[in-house]
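For this depiction, one protein chain was excluded, whereas all remaining protein chains were kept in their positions.
In this document, chain identifiers A, B, C, D and E correspond to the written order of the chains, with residue numbering beginning at 1 in each.
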């Protein structure tokens, strides 16, 4: 997240901002429009429009996450996936409104956490170069994204109530604290740590939370056979999974290029290009690597490969060049495949959609990659190791903080409501047991006439 | 729909507009670009860009409606749903081009209806602050949206031909008249009635049309058992339904924030925030309410809850604050659940997707809510009852006008082609009987080799 | 593709461009933002934002193509369709980065081909009115679109490896050469040939490539019975097909209106309107025509009708009027239906999704249509036959070039890896044979508990 | 013991099931099948080609009952399952040697 | 009357059906089943793990015919349904006690 300020124009801009923002929040009716436009108001408007459109695209990524997770899990849990994802958006928005924004962007307490502007009180006076509301919505959909990453890794066995509480804790506290350190005026950002659009803030935070919660949950029934073999549990709809990946990539253009929060910042063009090339490289490297290893290109991993490439260039989207994007994206794809295998077969953490590998591992990799490939300061561009070390430090510290705080959160939730459904519920499917619902009631009977055996209304 | 004018700059702006628009429509080749940009032309361009992008998002809502309706109905009618929705877009665009726009935005005849600019004749000289074409496309996709709401409520039993004719009548006449009253210079708007982005104009108009046509059609075969029990008829794909809801929410950002038809109007930021919070509140209230009532959060209603929340804040998106959005959205969710139950079990109107409750009831509620929560003029903000009474008046009058005119339209169509398919056709499915087609031919045979039993070509 | 230049401001603009672009590509950190905005920088920024958003929309069309192709083919090949489409995006982006852009927009060699700026070397100094990177990404997603058209026509029988190589050749050479002739400073553009957003450059190029490769491949097993009857092979999911069409239409607004590469060019409004009306006319004419012919509106053709209408107005989107769009769109729909029938039953070329008819035939038709309906220079607007003849010439020449070069490409690929899978592989499905994967593993077992019979891990 | 295998119209299944339940039959197994016979297939159109699908969806209802129930059960099925139009389906009756309840190992009429 | 239950390759079904139709058999019931036997399963790969699916898709074709048709019908199925490779499937023959047409109540050979 890069925040622009019109240097040398501060006074005038602030006046305009104050005027227009006051009118919005106090009168809640647009009066600004009646003024004649000036270059400054136009630039402000364009920055606002850009940020909002980017926020809409990031919002749409939730449809992508939902489809990916549905596609890569079994049909008996599809409704549960839907519920988790739509509730994540809702919880993310509301929680970030109430406390998250305050912890993340409030005035810093020693670089650790923000502590004012709860409920956005007084937030309209803050200066983000665009109306606070535009800045806020972009941040709010980011917060929900970090939380939704967890959903995939814990799929098919977590209690809905537990997931609900965890989502509150992640969007209210864990994500905002990491965000404060890096984007909100905290200590890591001050050190010079670069995470442009959130490889660490969003993806690693989500990924490491997913990691520890998946560990605490344990593997799905049937994932590891009694004699220790790995039993693949294929997802039930590759078409929905693929749709999800393409929606995510589409939304990622908003995620990355929107992180300028300024449409007048011409870096948006190269950021968009890097987003295209990074994802493309991830696709191609995964395809090539699995083709070589298994004799056939593995579709489920190629789809993940696009995401791995994207996560890997997200931190550096404004600092690296096209070739750097190709290299990081391609490496990210291969690292993801290796990570999936290691988690699956060695460490034996069951992650149905590969969220830990894609978001956690590639998020860390992409962040470190900035230290290597940043045109300005990266090791490979003659920038020495300083940036690299800062990046490494950030990755490690965020890993420690997130894994500890998410473990704490999960243990609290466990003690309150329990984390995991019973084995019988898991076998029968979360849809029927957690929601009294099924994803595809009529499919088999599709040419039948009345729905078969709906039985008695009992209530 | 709020239309901005650059006061005090009218002459210059109009000159520019005239110049640029003339060049577009007469020469149809851009010459404007050759001029040097000024703050005014830039503001104009940004407003145009914003409105167009918003129109694209609203267009995309049709994909959302299609998926929601497919998901919540049976597989044997999925193709029919597709046909109805895609034809609605097409009919809406063409009809609104030929007559709808004229009735809605033509010069008013006593505040009741517009009567010139048919086929957009002379429309390029109209001043909407942006090129008429940009304004028109935004309005055209709105018109189609109002019509498509009907599609869900009448699903699984209406004749395709009847639906086709009804869509023409709604987009050509019913919607434009309501639109004229409120947005087109008509009497309700003049009274001070506030419906920023269409809780009444779009959603209630669609919802009340849906209501009367659903009543005339009667319930689907099997919906009410001979001994009077309600037989739920579950939809066949919750994943597609969920995708639809998320697409709709995504498009709603364009629907609401685009209704400024001005990207230079900084209210767009808070409108977007309200759109996020309203939907989120609808999700959470529906989840909580159904959880309490049934012991499990009901997914089919939670998905509707997002839409109910969104409809409920659409009228007031530019007048209410964040907290108002949370309250209205949450209340909308609960009202929708109650309405679904009342229509289903008490009044016994069969509405497969809940369109009447979501769009009709919550549309009315959201409109009335402006009278309560408008920061400027709302009862709860010390504005007295005046606005509230105007809002109530508008809701009632629109209900009366739409229900009467839609009834008339439906009776005309009934006398021409009949409204409902035969019972045998309904049992066999509209897909096969109305379109000679099936939605999922190959699904069961999916690992088979040739399609089984395609039989003889008879023609 | 219409490229704007600020005439009379060239020097200043170039200075700004040079400054800002240098800063982006050399420093890769935005410094431009620190300057105060001027009308010129604002216009530049708005043009960039517009082009990028349009590029994102065109990118999203790949989700549309994927869904259309999945929907209209059999379930046993769905994973293969996914792989082809996602790899097309990736290959398109990377190839166009390495050589495609150079061939298309490099300095022309006699109007035939561009020959510098490989790997975008020195491309930042080129003047497209917006940062080269913004221009490039818009072009890159176009290139991938042309290639992806082929995917549908060759579906269910082409070897994945062969498709992969063909995609490289099309995006690296065939498409860029045609693009150079028309948009890149080549001879056809110089002659006055008008193809605003690519009816010929993108759609016909894709369509004619599809044509010759489909011929070389031959029909799918079972498409023509031994006694010569046409056996329809219905697709397995109309809902996904419909979703794809609506996504494509949504993306098409970016495709067409974005082709101004300038948001300050007020023609974008009428281009968007024409895109809405053209698609709508295609839907309605196809519906009416199939209704009359078969007694029922044919859903699979109506969905194609939207695309046919869109392709038919793409060349003339900036030259024709609303009525021209309605006529061209409607005619395109009917021509498409006729073409599908002729290819299917007369010429007997098997094209599972109708890509040749929709993109090839309607692309040619739309291009010729400009010669008839261009407000400026079209035959029906009193412009004489000159433009019409130029358009005809372009259509013929592009047909010859593409069909010859795509044939050559296909023969090369055939000699390297073979084009078509074995009959046994085709019968068993490409998913299992080319990718060791299935699209819907769990669907039948969806309420079962563990996935049935996953058997032993063999590796 | 006998097994009755009824191939029937999906639209009639619910009614038959209810009647059997009222009669006292509780256990049954149901499969979605397709069948052809005298009943005409469905005519469909796809991308301009008209064709007939002649395998139509049917429900196969399997009931294992004791010998003395056979007559009444077939009566019920005929009564409730027929529309009088071609395509109503068939009842096939088999002899069954043994029925075993997996849970308890009970055999014969006690198992069903 | 006999019931023939043929487990066969989906790819051969169409051909068998046509041959049976030519022979004069019109009625049949078809079910999608999966089966295993001597035929090797399919090897798949998912997220890097290779595994074998050993239940393969088959078509179950059920024909109720009169005793004298049995020989010829089995011949036709063997003829048209075999590829010569493992996995062609089986024909199982049962005795059937009665067949009833639901629509008319006709019994025995008249019902089929």
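What we mean here is this: a residue touches a chain if its C-beta (ideal position, glycine included) is under 8 Å from a C-beta of that chain, and two chains touch if they have at least 3 such contacts.
All values derive from a computational prediction rather than experimental measurement.
Here the missing chain is touched by one residue of A:191, A:288, A:392 or A:427, and it is A:427. Contact with the omitted chain, checked across E:6, E:45, E:64 or E:100, is made by E:6. The chain not shown here touches chain B at positions 230-232, 234, 290, 294, 296, 298, 300-301, 304, 337, 340-341, 344-345, 354.
Mapped onto chain D, the footprint of the missing chain covers residues 3, 26-31, 64, 94-103, 105, 111-112. Residue positions on chain A in contact with the hidden chain: 427, 432, 435-438, 452-459, in rising order.
One rule holds in what follows: only the chains that are shown with their structure count from here on.
Each step here moves to a touching chain, and the least such steps from chain C to chain E number 1.
When the contact pairs of B-D are set against those of A-E, C-E or C-D, over half line up by residue number only for C-E.
Remark: chain B and chain E have CA centroids separated by 52 Å (rounded to whole angstrom). The distance from the centre of chain A to the centre of chain C, each centre being the mean of the chain's C-alpha atoms, comes to 31 Å. Contact with two or more other chains is made by residues 39, 42, 46, 49, 53, 230-232, 234, 237, 243, 294, 296, 298, 300, 427, 432, 436-440, 443, 454, 456-457 of chain C.
Those residues of chain D in touch with two or more other chains are numbered 11, 34, 36, 44-46, 49-51, 55.
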